[in-house]
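Part of the complex only, each chain left as placed.
In order of appearance the chains are A, B, C and D, and numbering begins at 1 in each one.
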Amino acid sequence: MSAVQVVGTSKIFNEGSAKQVDAIVEVNLTVESGEFVSLIGPSGCGKSTLLRLIANLLEPTQGVVSVNGKTAAQARLDQDYGMAFQQAGLFDWRTVGKNIELPLELKGWDKTKRAKRAEEMLHLVKLPEFAEMYPWQLSGGMQQRIAIARALAAHPPLLLMDEPFGALDEMTREYMQGELLRICAETSTTVVFVTHSIPEAVYLSNRVVVMSPRPGRIVEIIDVNLGAKRTEDTRAAEGFFRSITAVREALRGTHADHVAATAIRGVEDR
Amino acid sequence: MTLVGRIAYRTSMFVLAIAAIIGAWELYKLIGPQGGGKFFGVSILPRANNNAMPHVWDMFSRFGRPEVRGSDRKIWVVVLSGAWFSLRLSFVGFLLGSTVGVGLAVLMTRFRIVQRGLLPYLVMSQTVPLIALAPLVVSWGGKLEIGSFVWPRWLSASILGMFLAFFPIAVGTLRGLASAPSAAMELMESYAASWKQTLFKLRFPAAVPFMVPAFKLAASGAVVGVVVAEISTGLKGGIGRLIIEYAREATGDPAKVFTAVFGAAALGLTMSGIVAVSDLLLMRNRPKETTT
Amino acid sequence: MRAETRIQRIMPPLIFGVAFLLLWEALVKGFNLKPYFLAAPSKIIEQFFKNASRIWEASAVSGTNALVGLIVGTVLGIAMSFVLSRFRFLGELITPLAISLNAIPIFVLVAVLNNMYSITSEIPRRFMVTLVVYFIVLVNVAKGLTQVRSTHIELMHSYAASEFSIMRKVRVPNAVPYLFTALKVAAPASVITAFVSEYFGGLQNGLGSRITNNIATSKNAAAWAYVFGACLLGLVFYTLSIILESVTRKGDKK
Amino acid sequence: GGSSETVTQETTAPVTEETAAPVAECITPTPVKLQLQWFTQAQFAGYYAAQDQGFYADQCLDVTILEGGVDIAPHVVLANGEADFAISWVSKALAGREGGANIVNIAQIFQRSGTLQVSFKDKNITTPADFKGKTIGNWGWGNEFEIFAALTKAGLDPAKDVTLVQQQFDMAGLLAGDIDAAEAMTYNEYAQVLEAVNPATGALYTPADFNVISYEAEGVGMLQDAIWADGARLSDPAYVDIATKFVAASIQGWAFCRDNTSACRDIVVAKGSKLGASHQLWQINEINKLIWPAASGAGMIDAAAWDRTVALSLEAKNLEGGTVLTKAPDAEAHTNDIVTAALALLAGMGVDTNGAAYAPETVTLLEGGN
């Protein structure tokens, strides 16, 4: 049974009005259970929209989305997934610890269990001493890590993550990547992951989905053959570079106005 | 939904609500105790008799009959023109109250010391009964003549409407002006925006959600103030005057006073309607809640 | 923000109040205003202390009415705004009714209610206060419950949170400042409503009837002494709402 | 016209050319504002009649009648200079005078008090002494002093021995049984009771259903509607002249209403009185009883009644243990000079200002006062 199935799905905002925006058009995507799939594409191409459709936070204008063999709506109601949004979206009136506990509260966990898990999560994101602080007392990257901790806290079978590591420095990012992979492997979690970093997408994923600029379509799906277990050495492996190049090419192809740019370079350039 | 559709929907909901109330009223008249119900010596249940609770059809048919015997003016005409009169006064009071309320809120936001010093007295001012103020306002008004401007008598009533209207606006706006997100405040600070610029470009827009309920309260406050003023200052022509005149006849014609009461309710509804429309206009471009 | 000392908090209103009273006194003295028109604050204060025990008794009567109405109205208002934000249908059904009911001047309804209950009953007065407070709370809290950030709602939907949970975890915390704004308005409103309800009928034991009684006999200083009592009552209620607010808003920004 | 000339010359004040001019030569009438103490109703029929019948115009006055409100104290309006004359009950106005309002009673239109205390027969309340332990209704707003006077006279303490309840605008409290005895004016609320349907019989209530205590009869009646003038302006002969003409024309109006009840009713109804025609007719009839017959002439302030009113105002304890007045008013609080001049003026015009032959009519009330 596939974890996520998106069939012939389009999403059009403000349909019929002058401000109509065709966010994504005719998208077909299947994510197998336990798979790690990244979405990559230019800004505004509909990645977040696609994630929201899977999460049933938006209704598709057209097409069908199913999750774990159920409708997306049912999956949402069954709390089959955890989501980390592009904006951290923490609650100002809750302490950091209580923010992480929120999904657990909603699942009806008891207090001590919640507190224990929240503490674990704070350790995971390396912010154990901030439990009692309020979100607005944290730096941008710290807030983002809290949001990740919140998404992971309930160990959901499906993780939907929208640029979760965007505000992290390189070292923290690498550390979080490793932890994410470890957790997913241990609990065989399926992940749909939005990122702008090609190496990140390649390092983490089984497949990378490359999307075209607005209106968003899937232009290519690149299989990454780096084996199930990724280590620090993976980043030096030959297949790693090959996949990076493949993704980059697919991406460049989507940017009509960037044809002049150097085609392939040996080094990541951001 | 289109605007027309929405208005139609709202209207039908309102009609439905009225029907429900009428049903409940008449049902209670059927089953409720004529002399009221007492528990432990305290009356809990209202009396269901025709003097305390006239039949709905009596009240409505009263609208169609002349105001006084021999007059050819039907009550609905009188009530309607009274409501129209009071509506204009209320609107003036509402506008004045908005100006004063917003002005005070701005002043209190600007100078913390004013807020500290003034706010308790604004609160106290609201507990000064209009009845104690009405004679003062009326007589001061009577003395005022600025150039060619002669204080009209009705303006005193509007002033009292203002008196009730400004307070919720002052409090709500004050809270709203303080609700601007700190990130946005920082942005304005980074522009070295003047206080006034921050006020108009940031604080006010951010205050809108707090100001809307305040204006709703102020709208009905203005109506209440004007109606009270009409009653206590003897100003003729408005719904307040009708209410008290009809109330004196409640002994023999209990349905009559209800016609004026309904008129007052319609008046308040119109005022809130005006505010509600401006709410829709002001908030139309804000992010809507997701409704999935 | 730097914590202000108690002196810094108390001085401005004190200075303001004294200045206001002095100005008033000067106005009365300067223009030689007669007591039937406007009494001097010194006379009012004199009357206030002379009648202190009566003012206290009358305040207790009106204050009880106000307090009962304030509590019941707040509870009902909160409850109703929950119902409204949960069941849109009911909201659209009830809101216009609440508005029109509120637009009917207080004492007119009291007159109607006095006939429905008994003119010797305090129920219509409390009912009136309840109604006024209810409306203020309803309008504000309902707005607070709906004006939540859409990211937060989205997040809660992603947890398949029930409407109840969204209410508790997102809407309620968001509505808290709105509630206190409402209470600040409702506190004085409850007091004034309580004694305006006394103006046109009923037992003559509260502040309202004392004020009219004294105004009618041109004993303005005494009347204003009772008004002063009413103001203090309103201020007490207001202060209570402020204290309640500061207790519940510890973690807030600023 | 000529008679007016002679009268004005009789007044003590020096006469200016202008005021001495005959009425026939009236070119621009003097504007005059009269503040009533309540809404338009037959209680003020005489003034409306004088306006309607041109009696004021005959005196070269252009009278504007200002209606009252629950919160309008006519003496305040008068003292503030927003009206030239005001109608007010004597005790209330004297309280205002004590509060610094310089106002003077220049004509006592109502010679008798019209206040009643009405109760159902089965309550057995026939004298003020029976009030003890009962729920006693009153109008509040300073219209309840006679009740306090009666209570004081009966040796009862208003704060303890009775439960005082302020009545609403209507008599519903009495009919519903909430109030044991309700305050009612002969000319208004008492009629309202008689205009209401007795649910037991399905017909209107009749006087036989009630016990009625008249404060006038109990000896605690206080003077009511009087015309008050601005004391500060009374030293101005022009004002005195206007006052004289005004009082004269007003009394002429009242005399008209005495003789033409139904015409007067129509005038009041046309002025926008809300209570209906039958009610207004009753009211005029009852008001006439309070004015006529006036042995020493309508508007004359009877010294005995005045002194009684003052004495009661000084003695009667209210709810708070206070009295209406704390000291006796000075002699300037009333004057018969103006009314005397006015009566002379009217006598010259052949108006009957005594009404010795006055006989009340019998008015049938209709349901709801319509």
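By definition in this document, contacts are C-beta pairs under 8 Å (C-beta built on N, C-alpha and C of every residue); 3 or more make two chains touch, one makes a residue touch a chain.
These numbers were taken from a predicted model, which means no experiment stands behind them.
Participant: As a check: each chain kind appears once in place, so what is the overall formula of the complex using those labels?
Facilitator: Although only one copy per kind is displayed, the whole complex is A x2, B x1, C x1, D x1.
What we mean here is this: only the chains that are shown with their structure count from here on.
Participant: Would you identify the chain whose C-alpha centroid lies closest to the centroid of all protein C-alpha atoms displayed?
Facilitator: Taking the mean of all protein C-alpha atoms as reference, the closest chain is B.
Participant: Could you see whether B-C or C-D has the larger number of C-beta contact pairs?
Facilitator: Answer to which pair has more contacts is B-C.
Participant: Report the inter-centroid distance (CA atoms only) between chain C and chain D in whole Å.
Facilitator: The computed centroid separation for chain C versus chain D comes out at 40 Å.
Participant: Using the average of all C-alpha atoms in each chain as its centre, how far is it in Å between chain B and chain D?
Facilitator: Centre-to-centre distance between chain B and chain D: 37 Å.
Participant: Multi-chain contacts only, two chains or more: what residues does chain D have there?
Facilitator: 70, 73, 76, 80, 168-170, 172, 176
Participant: Could you list which residues of chain C touch at least two other chains?
Facilitator: 37, 111, 115, 118, 154, 157, 199, 212, 215, 253, in rising order.
Participant: Within their complex, state which residues of chain C touch chain D.
Facilitator: 34-37, 51, 54, 111, 114-115, 118-120, 198-204, 209-210, 212-213, 215-220
Participant: For a test of understanding, state which residues of chain A touch chain C in their complex under the given definition.
Facilitator: Spelled out, the residues of chain A in touch with chain C are 52, 55-57, 76-79, 81-83, 85, 87, 89, 91-95, 102-103, 105-106, 134, 136, 160.
Participant: If you look only at chain B, which of its residues touch chain C in the complex?
Facilitator: Result: residues 9-10, 13-14, 16-18, 20-21, 36, 42-44, 46-47, 51-53, 113-114, 116-121, 123-124, 126-132, 135-136, 139, 167-168, 171-172, 175, 178-179, 182, 209-210, 212-214, 216-217, 220, 223-224, 227-228, 231, 240, 243, 247, 250, 254, 257-258, 260-261, 264-269, 271-272, 287-290, 292 of chain B touch chain C.
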